[in-house]
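Have a look at the structure that comes next, please.
Showing just some of the chains, left in place.
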Amino acid sequence: MLGADGLTDTSLTEAPAGCGPILPPAGRIQRPLRQQVFEHVRAQGRAARADIARALCISAGSVTALTADLIAMGLLREVEGAPLEGREAGRGRPPVALEIVPDGRHVIGIKLSDERQSAVLADFGGRRLADAVLPAPARRKALTEALDEVEALVSRLREQAPGRRVDAVGIGLSGLVDHRTGRVAWSPLLEGEDIAFKQAAEERLGLPVHVDNDANVLTLAELWFGAGRALPDFAVVTIEHGVGMGLVLDGRLFRGSRGMGLELGHIKVQLDGALCRCGQRGCLEAYLADYALAREAATALDRDPRAPQSPQAMLETLFREAKAGHHAARTIFARAGRYLAVGLANVVQLFDPDLIILSGERMRYDFLYADEVLAEMQDLTLTKGRPPARVEIHAWGDLVWAQGAVALALGMLTDEVLGSGS
Amino acid sequence: MLGADGLTDTSLTEAPAGCGPILPPAGRIQRPLRQQVFEHVRAQGRAARADIARALCISAGSVTALTADLIAMGLLREVEGAPLEGREAGRGRPPVALEIVPDGRHVIGIKLSDERQSAVLADFGGRRLADAVLPAPARRKALTEALDEVEALVSRLREQAPGRRVDAVGIGLSGLVDHRTGRVAWSPLLEGEDIAFKQAAEERLGLPVHVDNDANVLTLAELWFGAGRALPDFAVVTIEHGVGMGLVLDGRLFRGSRGMGLELGHIKVQLDGALCRCGQRGCLEAYLADYALAREAATALDRDPRAPQSPQAMLETLFREAKAGHHAARTIFARAGRYLAVGLANVVQLFDPDLIILSGERMRYDFLYADEVLAEMQDLTLTKGRPPARVEIHAWGDLVWAQGAVALALGMLTDEVLGSGS
């Protein structure tokens, strides 16, 4: 029964209808304590049992039992006399510490890209044992062709690190990737749509494969190996062939309620604006991504469209010309910078993050994060006396993406080995 | 030590540096089981002990102990012979059920607004016992004047429900409100900035007060009393004097990492665009909110600016004219609809919610959610074969906001009475 204002009018019902969320905020499924112990040790590098007990708020007895289990499983080991971070080199002999058995498991992380593919082989402690970069023809590919490239990378890594069993593979690629199902709804790298990528890759490699959007794997690289390790909440924004975003909330990657959010490159910043390669108009990406800058560069630099050039080469020339004072070249970066300011301001208005990390190779183009850009971003943000959002620039090298795919695989593998299901 | 690609190169260190988040995803602090039992009963209206055990995955013994505690605290009570929802009216005598003691506690919810203030008094079960609406002068006010209005509402409710002890007050108002500190950074209703609203209200009323952005209290109304009760994730978008948004993730309100995100009205959708009352240009609100439509209405309807009119009255006339076919009036709604489509598409691209609820009085202006608007929203969204985001329209009456403020107060009070601190 609805009252005049459309709310349920409970005053007339005999039994109370109840109020509040019917599904309680279950939160994330609590990970088993055993897993929490293992992850604490891995995060610290080494940890004494007493430190573990203190950190996880559990009894010394529980720690003893849980670590015994993990040692028996071959996942942890004792190490004596090792200096422990954060501990005074005190009197008496140093306590026995624990560390993980790094070669208990191995994973491979792969980044698929436009012009080259890169991969990293790491142990269960996240240490890189081998890496490989292979050039690739810069065009859309059939799935089988992409998997040929994946297989070639895996072979190359196996050759470099013979005898290591690989337990899981993580793959990051641009496009609309559903991490949960492993399907690729659309990718600029692949022909076709709605591709069962994970399944096909698992069949090809005979290994568990986890796929994700490349901005997400970049964010995992920051969360597992970079500045994000000590932060509960942060955002990563990256510009390349597209514009990507990743978000960490409470120490975990947030992928949107249905798993495919954070598509910052495709928020609309101009009605009926510039054409995006997704086919829509006015996407942020259509003002910022490589292809967007390159198509204006061709106009600015008066390039003959019959003389082909890769977007990267075009951008390099554009950057050089802008540095040398070429007016139209400068307006291209200036405009891109203003739209980046808009994109970042919108991230701040909606997510209010502690930190935004601007990451990726394009950060070499310093026009994009010039003081004016960051100042405009702050101007476009309602602060009203609050401290403005912090912004950091991380001009990572190429392997960071593959390292992020390593983190993807490590996380999934750890869940599998130690999670509630085990 | 950094490797060539800027990542920490661990191969050379003796002790492993560790990887992965240093702060584990603690998630939300687990609420005490006792609180979970209480909230389950309140959500169900009534529940048998066996149902509680099943729902919370705890033993019958635990339930017996916990409910005994809650009964002793005067928060739950047994009720016999009551029909239970979802239970067949079976053979034998119905089991003893539990329900909360509704008058164990009382709360007041208040919505401060432009032209009138509204309030609801409810018991601990969320049942509305009294409500009040008072007209208010439509202009910015000093804090003390606003508190006069709050006090008048509280008195009015106390008169209607004499003898009820009030334990907490929730207040929703538009602007930049920091729920955690209770400070109002800026509000179109108040003079000044960075106002210690919560503190001043507590001193005035002698009661615990919780304040929040009005879009958040509207979202709580949906989560506690509306369509959101059964949904773990949903977004609420509302258009009024401003454009607001609330987001529920995992059954809890998400306010942004630093507590003041979700400012959908101030995302930028046009560089150097229309002027927003926040002083910036190109905010979504500057194309959608009452004042934005009203200022174009004055042009479209050729109103003499010397003949004053409230924005609401102007909008009513505009709507009537548009319905009657007035060309410029129609373009105003059409443009607002297109920008609403942009705003909703951006919400979908970033949060990928299951459901977006369009809520608030302005939903009477059906142009705003005409088929074309929703179709354009879907067109502006990358779906690639995925089901589009669902959209529902809730044209709530006026008291829904105050009801949401009730939910705010109830939630805080429950935490206080039964949370980890207790």
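Note that the chains take the letters A and B in the order they are written out, and that residue 1 is the start of every chain.
Operating definition for what follows: a residue touches a chain if its C-beta (ideal position, glycine included) is under 8 Å from a C-beta of that chain, and two chains touch if they have at least 3 such contacts.
Keep in mind it's a predicted model, so treat the numbers as computed, not measured.
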### Query
Wait, 2 copies are placed, so what's the full copy count for the complex?
4
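Operating definition for what follows: only the chains that are shown with their structure count from here on.
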### Task
Could you please state the distance in Å, as a whole number, between where the Cα atoms of chain A are centred and where those of chain B are centred?
30
### Touch list for chain A against partner chain B, complex
4-11, 15-28, 30, 36, 39-40, 42-46, 82-83, 85, 99-100, 102, 125-128, 176, 185-186, 193-194, 221, 223-226, 228-234, 249-252, 254-264, 266-271, 278, 280, 282, 338-339, 342, 345-346, 348-354, 379-380, 382, 384-386, 394-400, 403, 407, 410-411
